[in-house]
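For this view, one protein chain was removed and the others were kept in their places.
Read from first to last, the chains carry the letters A and B; within each, the first residue is number 1.
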Amino acid sequence: MSFELLLEAIVFGVLLGCFYAAVSIGLSVAFGLLDVPHVAHPAIMVLGSYCTYVLGRYGWDPIVAGIALMPLFFLLGVAIYRFYYESFEKRGSDAGVRGLAFFFGLAFIIEVGLILVFGVDQRMVEAAYIGRSLALGEFRIPWRMVVAFGVALALTAGLTIYLSRTFTGRAIKAVAQDEPALRLMGANPVRIKQWAFGIATGVTALAGAMLIVVGPVEPSLDRVYIGRTFAVVVLAGLGSMTGTLAAGLILGISESIVLMQFGASWAPAVAFGLLLVALGIRPQGLFGR
Amino acid sequence: MAAALLQVKSVSKHFGGFAALSEVSLEVAEGERFGLIGPNGSGKTTLINCVSGALRNEAGSIVFRGEEISRLAAYQRTRRGIARSFQIPRPFHSMSVLENLVVPLGYVVGLNDTDAHAEAVRILKTIGLADKAQTPSNRLSQVELRKLELARAMAARPRLLISDEAMAGLAGNEVDEVLKILFDLNATGITIIMIEHIMQAVMRFSQRVICLDAGRIICEGTPAGIVKNPDVQRAYLGA
Partner (left out) sequence: MKFWIGMAVTVALAAGLALSRTNEYFFYAGFVVLQFVVLATAWNILGGYAGYVNFGTAAFFGIGAYTAVVLFKAAGAPLALQILAAAVISGLLGFGTGLLTLRLRGIFFSIATVAVIFIMETAMVNWRYVGGATGMQLLRPPVMEPFESYTRMLFVTMAILAVIAVSIARYIEVSWIGRGLRAIRDSEEAAECFGVPTLQLKLFACTVSGALMGAAGAAMPMYMSFIEPPSSFSLTYSVSALAMPMIGGTSHWLGPVIGAVLLGSVQQIVTVTISNEINVLVVGVLLVVFVVAAPDGILGLLKKLRWLPRSSR
């Protein structure tokens, strides 16, 4: 591969990687911090994409739509966690198996539901920044990638600051590390986790908007994103926000290079391959807790 | 002087940047009643996790009956004679009380089905849970759960039994019940390491006591001596 092509792949990979990081950050909170076996996370993101698509048909800009959807998805997240907690976490014993089965079933229901409503064809949105490219010296970078990159950075930075600077944010981190201590301080761990899961889901709405900006979506997209998001979260180390960014970049650049060299059919396998390697060699990730 | 059954040499364990254990060394003699105390978070459970094999120590060595066991899986260490009870009881909740004992009797001691069941009944009788043999283990009271933890450890026919806060949260007479079980076990030759917060239990039971704080040993000696030690008092009350 020529040096120019490699450089282009890397640049694209950085943009893609930041996007992957932002898309995984909801999972980083839900699974990394809260220990919820949330395999339905990518499915909810795809749901967000389709909601964005619907709003797009009414003339909404996708990113604006994504932001507008965040409060709705926040409530959805709170409801899901509440349900999960009442049905599984509270009862202990077989909760692990059943919790996993529940989220798997939920993901499936969302996917099939989307097929029933929208069909299996790909859906896209339109915006001023989709379809045009930015010329940077010798490279042409699609504007939609730049927008996604910008939103992703803002989202990741925002969430990181929230978790480390605000009171509720730090309570969320605390509940992840030492729940009994938190209880002793008078805080209600369940309400904190509920809030956190709500935020993780709200963020996922915006991730879904970015997803449909970056490319067309179809209902089965959640499957490959299970690989991507979990690869990022595992590689990052559970609960590490900065790690999520680093891991996202690693994934984005690897995928971009593979895409350029071997074609589109092998690119999705990169995430899963990376995931298996991470699990096999260093399961605690790069910045593990 | 009895030979050292267990030798912990300079064992360290970190979690991320946090040092749970820093170069901890101790020896437990065969047949001894050994107490391990220290404030919450001092590393007591981490230490027994390293000894029992639930965790791998990063540095140092653990020698049991003359054999280095740091690299062995937990089930292999149990088969060599180390058993433990859990601080928060972890029964095999889908099984009856009896069945809980059958597991170690089969997998550690190697008994067949019939013998394992018979022996399990015998152990339940000695510990006072015989009438609960068929009860599902997720329907026991606190003190019954603690007894089951110890019974299960007994079923593994250990040379060394580590009792991790077996009496936490129990009422006075219940504490005495559990303490008596431990004394009786020790009388049959089992070495016992007791981790406990209930000081009077530790004092009555132990021949030697070690105090941990922030992953290090800060004091070692007789129960009477330990209690008077200023470092120990400071560790518990906070400086």
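Odds and ends about this structure:
We take it that contacts are C-beta pairs under 8 Å (C-beta built on N, C-alpha and C of every residue); 3 or more make two chains touch, one makes a residue touch a chain.
No experiment lies behind these values; they were computed from the predicted model shown.
Among B:4, B:19, B:54 or B:130, only B:54 touches the chain that is left out of the view. Of the options A:102, A:129, A:197 or A:287, the residue whose C-beta touches the omitted chain is A:102.
Contact with the undisplayed chain is limited, among A:14, A:64, A:79 or A:115, to A:115.
Considering A:87, A:188 or A:261, the position touching the chain not shown turns out to be A:87 (whole complex). Residue-wise, the contact with the chain that is not shown comes from B:90, picked out of B:90, B:125 or B:180. Interface with the hidden chain, as seen from chain A, comprises residues 31, 37, 39, 87, 93-94, 96-98, 100-102, 104-106, 108-109, 112-113, 115-116, 223-224, 226-227, 230, 234, 265-266, 268-269, 272-273, 275-276, 279-280, 283.
The set of chain B residues touching the chain not shown comprises 52-54, 73-75, 78-79, 83-84, 86, 90-96, 99, 102-104, 106-109, 113, 134, 136, 152, 155-156.
The rule we apply is simple: only the chains that are shown with their structure count from here on.
Centre-to-centre separation of chain A and chain B, using mean CA positions: 43 Å.
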